[in-house]
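Inspection log for the structure reproduced underneath, given as structure tokens.
Incomplete set of chains, arranged as in the complex.
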Amino acid sequence: GGDDSSGSDDGGAVTIWMSLDATVVEGLQKQIDIAAKEAGIEVKIERVDGIDKLIKTKIQAGDTPDIALLPQPGVVASVVELGAAFPLDDVLDTASLEETMVAGALDAGKVDDELYGLLVSMNVKSLIFYPKKAFEEAGYAPPESLDELTELADQIKSDGGTPWCLTMESGDATGWVATDWMEDLVMRYGGVDAYNDWVTHDLPFTDPVVKEAAAYFEDVALTEGNVLGGQRSITATPFTEAAKPMFDEGKPGCWLLKQGSFFTGPDFLPEDVYANLDDELGVTAFPPVEAGGENPVMGGGDLAVLMNDSEDAKTAMNLLATADIGNDAAPVSSFLSPHTDFDTSLYPNETSKSIAQVAYDSTAFLFDGSDSMPAEVGAGSFWKEMTAWLNGDEDIDTALQNIDDSWPSS
Amino acid sequence: MLEKTLTALITVLAGIGAALLLYWVLNKISELLPEKYEERLKPWFYILPAYLAIAIFVIYPAVQTFIYSFKTKVGFPAETWTGLDNYSNLLSSDAFRQTLLNTLLWILFVPVTVVILGLLVALLADRLATRGENAVKTLIFMPMAISMVGAATVWGLVYDYRPPGRPQVGILNGIVDALGGDPIAWLQENTLHFNSFLLMVMLLWMNVGFAMVLLSAAVKGVPTETLEAARIDGAGERQVYFRVVLPQIKGTIVTVFITVLIGVMKVFDIVFVMTNGNFNTNIIGNEFYLQFFNNNNQGAAAAIAVMLMLAVIPIMIYQVRTFRAEEAGR
Amino acid sequence: MATVTFEKAQRWYPGADEPAVPGISLDIKDGEFMVLVGPSGCGKSTTLRMLAGLEEVNDGKIFIGDRDVTNVPPKDRDIAMVFQNYALYPHMSVEENMAFSLKMAKVPKAEQKERVAKAAEILQLTEFLQRKPKALSGGQRQRVAMGRAIVRNPQVFCMDEPLSNLDAKMRVATRTDIAKLQQDLGVTTVYVTHDQVEAMTMGDRVAVMKLGILQQVDTPLKLYDKPANLFVAGFIGSPQMNLLEGVADEHGDVRLDKFTVPVDPTAEKKMKGRVTVGVRPENWRLVTAEEGGLPVRVTVVEELGADSFVYGTCDVEGAPSNVIVRIAGRHHPQKGETLYVTTDPQHVHVFDTETGERLSD
Amino acid sequence: MTTSATPPVAEAAPEPPRVQKRKESKEGGATGGAGWFTYAALGFIVLLWVLPTIGILLTSFRSRDDAASGGWWELFLKPSGFADMTFENYQKAIQGTNLGEGFVNSLAIALPATFIPILVAAFAAYAFAFMKFPGRDVLFVVIVGMLVVPSFVSFVPMLKIYRDLGIGGTFPAVWLFHLGFGMSLAIFMIRNYMATLPMTIIESAKIDGASHFQTFFRLVLPMSVPVLASFAIFQFLWVWNDLLVALVFLGPGDKAPMTVSISQLLGQQGQNQELVTASGMFSMLLPLIVFLSLQRFFVRGLTAGAVKG
């Protein structure tokens, strides 16, 4: 089982832990079984919930899997800090990976310039969804720039609609939807470098760039009539419900939804929409500041970390680095491969293909910033303060100041 | 499958058998000792396994926690001593003070209410015929049987909010809707800590069953003759309860109260799954959990734990007192 | 203040094979002191508890005064009760225990204190008023139970062996106090006791029960002098009456082997066949062997100080192996000696052996 | 002195009881029966208590879309909705997880983790309640204080110890953990109950030559049944519904209990939420059965008739 202590070089199975959806896990296991057989090893994938928390406990106890797929660079950094991970630079053929993977994907797994986490599965967050049929009927076009986006929203409003589907209640994680907005906006207003500085706190939360981004978001979220249900609804309505009003009978309850690629799954869409995904759901990239300008894409994913330097584990790591590994997972789930040479025909529908294409075409793939920040901020104050701000308990300046203050000193 | 069930069953029996055997052996050992030592050592043998378990699983980590509370970067290679920093950082933070205040509200409201409701159900159900009593108690108990995830879902369906005009899924907003009002974002409504109280209601819902079970057992243990005597003495049912039953189950009431109180001090899951402390609902247990698991800040977490331990000292003193009084009266 | 009437009141404990009290009918007059006696387990406590409303009456009725209380809850019956097992409130001090009913009746504080103090004085509990029952001796607890009843001024007193754990001296004193209190207040009282002296001295009337059934209800002396049946005869009086089985002969005498028991003329007519004659230990006269007494070989002599009881065996057929003779003072025979005793006709009780019914007047 | 009118001599043989067993109010009932207040108050509380649960119960039979499109109470407003109810959620939940195995694992974890602590705690509670030894008060009070320590502070040290002992990832590891963490509360509750038992009965057993061991098993345990049953219920529940400890000490795999396998159903972004309702309902069944079956141990008058005074 997954309890085998690390460092066991005996011929036992290589264990891999991941928190990916069950269907993905199944698909990956299928592929890896084939590949592993060839390589003469045995690999066992276990799905664990909340691996980001569990792994730290397990490390301190010295009881880890051979490879763990961690959903956040921040966690990878902690694991490295705890001395539980092995660098991958010598294990993998980084040079060729650099070429075949989405631009910047390898950077996401680097800690102090050494590669520790290999992106295995990816999701794309810089997306705007819309109700395709109604959208086209109304004669709207996907926006090419942020200003166009504002104009589109105003247009919808003047047509008597509500532009934004913005909901973000998520139990213990309420707030992450807002951080995604902030990240997308910061990378657009500040560019890749400013974004990376911001993630490492070399650029404070109180920086004008961040404020500029926040101002745009404030405009979207808090302008009267912009959001379905008004301000209160943003933090109170489950994020899972966001897409449904778009497909209200007659007229969409709201028209625009900024969400990640996973939102194409059956859990977030009405059944009949999911059944006709390509016809019903429109998707476009979150636009750059200027039309045609630098358009990085923000996303997330699961980073494979090597926690045992046995040969078998290394072999398994190499298997995970191949593009084919997703061959079985992609057709049945929302799995997106970070490898540009992945056979896109395997994606189950056009929507997925176009989403993947957004990433493959992007100038840079930037990892979800809040996932890279220290947990106190990325999964703590950033969420909380955004929530408090959107909920009307604080103004944006206080919120940003508070986040900045909460950054751990060391 | 069958094999697995069998092995499980065998291990179960073996485990229990082993525990029994342990005591039997301990007992035998003490009996083999000279009489003088036997009486002296036996109590120790009886509490030894229990205390060993507590020492290893609770006391040792608690002591470790105490030590960690003066350190930072606990668990990392960079672990260092920081003196009282963890404490001063916490206490100087506004958010933490709010958290303490919220926790205090919980402490003031929940244990008392749980005990009162549990007692009410225990007493009233006691008056029903056995079948009715069992039915009522089962229904009240039911929430205890639900896992935390389940409970979160249950109460999600109570407090749920959908934007105005959309179909409401939560019962409360369903009612508001039916009355023609605008839906209310219940868990966001923090005037007078309203949302904290809504979360407390969840804890009540889950804990009253606990209090009821124990109190019901105690109510049934009250000697019937004393109730009869009170009735003969002209006491009405209410007086029988307040003057005869309650004083006699005071011990259990205190036990339940303390248990719930301490439970409330460290409760985190409700707040964690419902709001994660947003909207000014944070409480100390949740903060602890966050620092511990989310923030990887075991030092701060430990400092919080130490404060909790300090907070139970009055309870411990109270226990010593009752202990002594009890002993004198036996 | 009220009469008490049982009308075929029945109590059948759930799960029991037969009723503890199959149906008791008893009239107790206003202010009367009724003593209930009977062997252990005969249903005395059950009867009392029915009256108090603590046991459901499965059948029949109970009246206090003219009021049918069969279904009235205990608290509305205005009854004070001393429980056989005390039933003290463990969490209250002696004083609170005694004052509880007064508190319930909203008696003013000052009066409560006074009445409790008075009762405590009678029961010699004054110095224990602040103690909890746990720290009392058995007899002290019983006195608290007693005190709880006597502070009140109810319609009916029910007392279930209230003095059984007290020493003789205190028992005599308390007995007198209760009797006096009862007379002063004129409260109808039902009193269960095993003490023959209490039964004989306290009761206006005594009811003798056996297996839940009333055997005789009468004044103490009547019970002693004219027990209605064999059971009562054997039960009342301690040591018990000597009961000898004999045959009624044609001369109106009762013959036990060679010994002839002199019988009162009134009984003579009714006697037929096998009868049982009863003689109380104090009614034997010592005679010489020649005078033809019943020969008794002494086995045990119990010396009580004032007088002695001689237990002997007699080989006469029909006589029980144990014959008890009371002998005044200290001049008693030695173990192994043989006494000859006889009695006088007016002291002989005659019963039908089969039905147990009394035949003599 | 008048002779009473009461008929002397043995009365006619006891009449056969006219009413064999009239409806007996609750045996030894503490109270005079239930009045309107009782029914009203209980009805109200029970309604409040079950309402949320009814919601989840009904929702568990609704498809995701249905559940999102309106409250469960609408089923009652237009009962046609009942026709749309489906077992799909249950099917999915059962298929998605290896439920049978999870169930057996849960049992294999919960049973020893319930009974062993009770036994161990009862022994200690007995010592605290009925034996005298130096330091007793302090030791007991420490137990009370330890109630406040949350279980997760022990995860890391215990995992280390387990690793050294080589029992990491096994059932005994979880049993021991629950043993350690259930212990404080168990001792606290059981001792406080035992302290209310009549002391003379214990004394009587001593006189009858019973050793502590025998007194414990033959007297104290049977008389403590209500608290033991209570604690058994609680401990069973806690272990049964525990996710954290199982996850940390067993992890996923062939030893995972139901809670862990159910948690695996859920997607990272909250997918499959509707299965929670079904699996939640499902996992409630056994605890409820346990509760119902242990309820008969909550009896009145366990010590009735033991002592006088």
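As written, the chains take the letters A, B, C and D, and residue 1 is the first residue of each chain.
Here is the rule we go by: a residue touches a chain if its C-beta (ideal position, glycine included) is under 8 Å from a C-beta of that chain, and two chains touch if they have at least 3 such contacts.
Only a predicted model underlies this, so the values are computations on that prediction, with no experimental measurement involved.
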| item | value |
| --- | --- |
| Copies present in the complete complex, per labelled chain | A x1, B x1, C x2, D x1 |
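Following the convention adopted for this analysis, only the chains that are shown with their structure count from here on.
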| item | value |
| --- | --- |
| Contact-richer chain pair (by C-beta pairs counted) among B-C and B-D | B-D |
| Label of the chain whose CA centroid is most distant from the centroid of chain D | C |
| Cα-centroid distance, chain B relative to chain D, in whole angstrom | 14 |
| Separation of chain C from chain D, taking each centre as the mean of its C-alpha atoms, in whole Å | 51 |
| Distance between chain centroids, defined by C-alpha means - chain A, chain D (Å) | 43 |
| Interface hub residues of chain B, defined as touching at least two other chains | 75, 223, 231, 293, 330 |
| Multi-chain contact sites of chain D, meaning residues that touch two or more partners | 32, 68, 156, 158, 263, 273 |
| Contacting residues of chain B [partner chain A, same complex] | 72-73, 75-78, 152, 156, 160-166, 185, 187-188, 190, 272-280, 290, 293-297 |
| In the complex with chain B, residue positions of chain A that touch it | 53, 56-57, 60, 78, 81-83, 167, 169, 171-175, 228-230, 232-233, 235-238, 241, 245, 253, 374-376, 379-380, 383-384, 387-388, 391, 393, 408, 410 |
| Touching residues (chain side chain B, partner chain C) in the complex | 223, 225-226, 228-236, 239, 243-244, 247-248, 250, 329-330 |
